[in-house]
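One protein chain is absent from this view; the other protein chains keep their places.
We call the chains A and B, going by the order they appear; numbering starts again at 1 in every chain.
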Amino acid sequence: MAEGFFKTDRGRAVLLVSPPFLYAFFLLAVPLGAIILFSFWTQDFVTVNTTFTTANYQEFWDKPIYKLLLGRSLYVSGMVTLVTVLSAYPIAYFVSFHVHPTKKSMWLFLITIPFWTSYLIRVFLWKVILGYNGVVNSSLMELGIIHEPLTFILYNVNAVIITLAHAFAPFAILPIFVALEKIDRSFLEASQDLGESKFSTFLRITLPLSMPGLVASVMIVFIPTIGDYVTPELMGGAGGKLIANMIQTQFLQLNNAPMGATLAIIAMVCVTAISLFFIFLNRRWLRGRA
Amino acid sequence: MTPKPLIQLSGVDKYYGDYHALRGIDLTINEGEFFSLLGPSGCGKTTLLRTIAGFEGVSGGTLMIDGKNMAGVSPNLRPTNMVFQSYAIFPHLSVAENVAFGLRKDPRSKEEKAKAVAEALEMVGLGGYGNRAAHALSGGQRQRVALARALILKPKVLLLDEPLSALDKKMRELMQVELIRLQRQVGITFILVTHDQEEALVMSDRIAVMFEGEIGQLDDPETLYRRPNSKRVAEFIGKMNFLDGTATAEGNRIAVDVAGLGKGDIAADQAPGGMPLGKVTVGIRPETLAIVFEGETTDRRICDAVVDEVVYYGDMTYYDVKVPGVDKPLTISMKNMIGRPVLDVGALTRVAWDERSLVVLAA
Partner (left out) sequence: MRGNGGGLRVYAVAYLIFLYAPIILLPIFAFNDATIIAFPLAGFTTHWFDELWTTKALHEAVKNSLMIAFATSVLATTLGLCAARAGAMADFPGKKGIIGFVMLPLVLPDIIVAVSLLIVLRQVLDLTLSNWTVIAAHVLLCTPFSIAILNGAFQNLDPSMEEAALDLGENRWSAFRLVTLPLVMPGIISSMLIAFTISLDEFIVAFFLTGSNPTMPVYIWGLLRFPASLPIIMALGTILVALSVVLLTIAEYFRRRGLKRAGLKDTGGFL
């Protein structure tokens, strides 16, 4: 019977999907389980004490620095998402509705190229743009608008937000673009035929129908930004460090893997909870309209 | 010459999970026959074809081709070849490479194979197209390539899965004639799957009409049209008026009483054999009824009627008329001729009918 099963299309498909599945199982599911386990253990100098304890979570709760970093991280991720998605929507809309079909892939190509250039160097270049002797300051001084270089644009949370918004731009544009492309153009004509203006057509037809893409781009920006430690390290200065920097420090400098694991889990749970809440609100909003 | 059976199915069942796609199919298809599987979408006709080709295994029953049991025989080892609905012309190969695809393991020399390819293309009317890129062909040309590609392997059976459905009306009619010519020329069995009753009637020697995984009726086109054995076959093939009636056996003939039309006396073969008589449905094709125009006479039976609806088709006019005692209007098709007016809605007229054109069906 089992031998027969693997000769059907279904059986062959199951056989074929097993290598990627097993790979993801052993290199993703098992490690995720491991960090959950580790978060309930503690570090005793060089060895790990494997007695079950919630001490790490207690420590997170007791020390204000962790909560401060997590709060700042969530604020930064939220702001980055807001800025990125809001600025990406008009671009996706422009390419989908106002660019000639034969030129669409050229525009997408133009949008994706910066994304494929070395991330570290890109972040560093923002430092060059926003820095003390940077492009912005030199230009403004040259033009006589300012006499002293501006210092509030580098080494703080705003610099981190600008840099991350730049890094995640294509991730935000593509899902919205795909959703907009799927909208049957006759819906828009029907809406206008039924008496709606262009703007109210956008609100009543285009926006709700592109919502899946919008949600996807919110997720794809919001979730990964929480895990970035490069940008805050280079752009954030002392007051711009985030939870990811602390996780990195716990693992690589303080050698406290259990505490690092705890912080990673707390960060992930928060991000997931916020994402699910957002999806829930979005569904309610869509249903409320229908 | 007695027909020689080539494909024999007995009690073939096919399940997809709980879904019973083929329900105990018994069917024999002969050598050299143009056979059609006709039915609405989802009736199992394509599943049956794919079962013969070997793409679907059977859940029960046996399938024999040319005297050999096909259980466990994969498609590449069966003496069947298929023309797919999408034609499945390999886009990365040229026309000639497509046609030669199945000759890869053929022991013949390169030159002989090239000659066979050229002949096959000639046969389907694509002589000289060998070097064309496959993705640059039109729909009709793709179909011809698919035919050449299958026929070059000299299969015992050619399977055609809705081969004309992707073509426009003109091309479809042209290809119908081409297919008939081709089948006569190569002389092998063709099995055609179609949902188009006209196509099946035009092309086939025999037609199996399928509903919900079963064969509803298996006959030659004329019998199928003139003597459908059930209401659903009659409805699926052409158009038919249904009237209530009673039927009683009288010797080797049947006496019928049709609501609104009256009594009649019909031959026994105007009812499916073995059908219980009594309360029945009586079917009449629209073209066997006739409007008796002002000044015309007829020796057929006549009843009064009022025109309820007129649909003008150019060469034909379809009338829906109300006949006292019949609850639904009767549809009548009339050829438009010089001197014959098109009646208006509400006109009083007379309808001629003939008891020889009645079919008695189960109510």
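The definition used in the following text is that a contact is a pair of C-beta atoms (placed from the backbone, for glycine too) under 8 Å apart; a residue touches a chain by one contact, two chains touch by 3 or more.
Remember, predicted model here, so these are calculated numbers, not experimental data.
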| item | value |
| --- | --- |
| Residue of A:Leu28, A:Ala190 or A:Leu203 touching the missing chain in the full complex | A:Leu28 |
| Residue, one of A:Val157, A:Ile176 or A:Ile247, that touches the chain absent here | A:Ile247 |
| Hidden partner chain, residues of chain B it touches | 53-55, 74-76, 80-82, 84-86, 88, 90-92, 101-102, 104-105, 135, 149-150, 153 |
| Interface with the unshown chain - residue positions in chain A | 8-10, 12-21, 23-25, 27-32, 34-35, 38, 48, 87, 90-91, 93-95, 97-100, 102, 104-105, 108-114, 116-122, 124-126, 128-129, 131, 133-135, 138-139, 166, 169, 174, 177-178, 181, 185, 188, 219-220, 223-230, 234, 244, 247-248, 251-252, 257, 260-261, 264, 267-268, 271 |
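As a convention for this text, only the chains that are shown with their structure count from here on.
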| item | value |
| --- | --- |
| Between chain A and chain B, centroid-to-centroid distance (C-alpha), Å | 58 |
